[in-house]
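Working notes for the structure below.
Only one protein chain is missing; all other protein chains are in place.
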């Protein structure tokens, strides 16, 4: 099936942390459906740590797997730790991504970072 | 084998009247080895009839079959009858020739006519 | 592998066992080169000529109007280039359509670089070219029109006869890419009035590796592959004898059995479409409601993306496609769907199920069993979807 790794297939088939958080502390969105991938991340923060993460993703197998992996990697981490996660880290953790997926589908870390920035903005006042 | 008819194959395999006539009354030659086909006809004439015909041919299967067929068709005929045999007649008698052979290889009648002309020239003096 | 439900017949078909049987001796016994003078060469040549007769019979044309190629793409490249080059002294404008296969569109772009000009006709929401649009776009220097017979993605079948008539009235050469149509729907090219037509073996239960171009006698056709005098000087290269023989057999079987298969496949198609419509909300059938290929089920599932649907189907042993398979790895949005007016988002969520003669109602039922849950799962993940 395409050139997806076992890890990608696993995260795609059983994605972790799918859903919304109604009273999220921060929300981050990247991409748009026109180009094929769109991710929305919701976070709950407690003591500068990511207490909960949920996501919703429109996109290909890689986009969904990436979202799931990011949520798993960041869960329970401090905000600074989460901000240091890169898209490249995520791809690596997934055992690599097909070349043509590196660009558009590998935006999970960006979406999470946006959610964190959203939280920070709301709480810096 | 190529697109040769049964008749061509027969005349090619067992050509009639191959050879030379040492004291021929007329000799006719057409073609040349450079273009792939060359025929030499030898005739013996008696009472305005072709008493004997022999040929030698350098060339493809069609050229050899054509030579053989011409010799057979003309044998015993009057000179005028022989002169009325056309290359087209010969091809027809052979059950047709492949298109690319109609041009260069189908020169048997010409060679025979040349031999007759040679005879006539020698005897018109 | 053997339990795959193969609903991707537009990408590739299983070679019919009878076709394969016919091909077999040409690998290890009758392996002569058709250009060779000896008996083994002649035997191979005779086999090719028999295949040519059969291809011609399928299309209702003369054998000497058929030229074999290596695939559908080569047929399209060759036909366009060979005709355009032969006509260039008359003019350099070509008309085609916006839903053509990329093996037409890319050669047009290349011809443009070489000094030609072309116009792509729009299509309506069903994927139909409007004959009036064609008439309007014809210029003094228009020498060639190429409009596909049936679209490989949405299955829409054009009014080819009407379009070809407009061309012929203006004395313009008319080519059609019939690769998705030939062997699947009945046709008589002389009646349709086209001057040139492309077909391919692997779309009609023949092997990969053979295609053909029909060009009506009297038209000049410049060769594209240059070298030896094969195919009466129009296509150089040692002929792929086994594939051509298989192609011929596939053409023969298609001519004989097409109507039976078409009825069977249409039955599956309609049951499948009804099942989807009944069970899944927010779906759209693309293409023409009537004028469509018997096996074509092209559906847009709103709010979700196609590849993820394909992946989950694949996990269930179901093979389907999103858009044209030659582009499916490139992930670009289908130009065909956009030309028909779909939004990019809806286009993203489109799946082509293409049914073929080997498919069964059991398979349709099985896919209908798993598809709703797949769509539901993905929609629940989608930020675009609001549960009702």
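Just so it is clear, A, B and C label the chains in written order, and each chain counts residues from 1 on its own.
Here is the rule we use: a residue touches a chain if its C-beta (ideal position, glycine included) is under 8 Å from a C-beta of that chain, and two chains touch if they have at least 3 such contacts.
Please read all numbers here as calculations on a predicted model, not as lab measurements.
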Kindly state which of the options C:166, C:225 or C:338 is in contact with the chain not pictured. C:225
Options B:29, B:52 or B:89, residue touching the unrepresented chain: B:29
Candidates C:283, C:311 or C:355 - the one touching the absent chain: C:311
Can you work out which residue in C:35, C:343 or C:360 touches the chain that's missing from view? C:35
Would you write out the residues of chain C that touch the absent chain, in ascending order? 1-2, 4, 6, 8, 11-15, 17, 20, 23, 27-33, 35-41, 43, 70-74, 76-77, 101-104, 106-107, 109-110, 200, 202, 207-210, 225-230, 236-243, 307, 310-311, 313-314, 318-322, 324-330
Suppose we count only contacts with the excluded chain; which residues of chain B make the list? 1-2, 12-13, 15, 18, 29, 33-40, 56-61, 63-64, 100, 104
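Basically, only the chains that are shown with their structure count from here on.
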Most distant chain from chain C, judged by the mean position of its C-alpha atoms: B
What are the two chains with the top count of C-beta contact pairs? A-C
Report the inter-centroid distance (CA atoms only) between chain A and chain B in whole Å. 91
Which integer distance in Å separates the CA centroid of chain B from that of chain C? 55
Averaging only over C-alpha atoms, locate the centres of chain A and chain C and give their separation in whole Å. 40
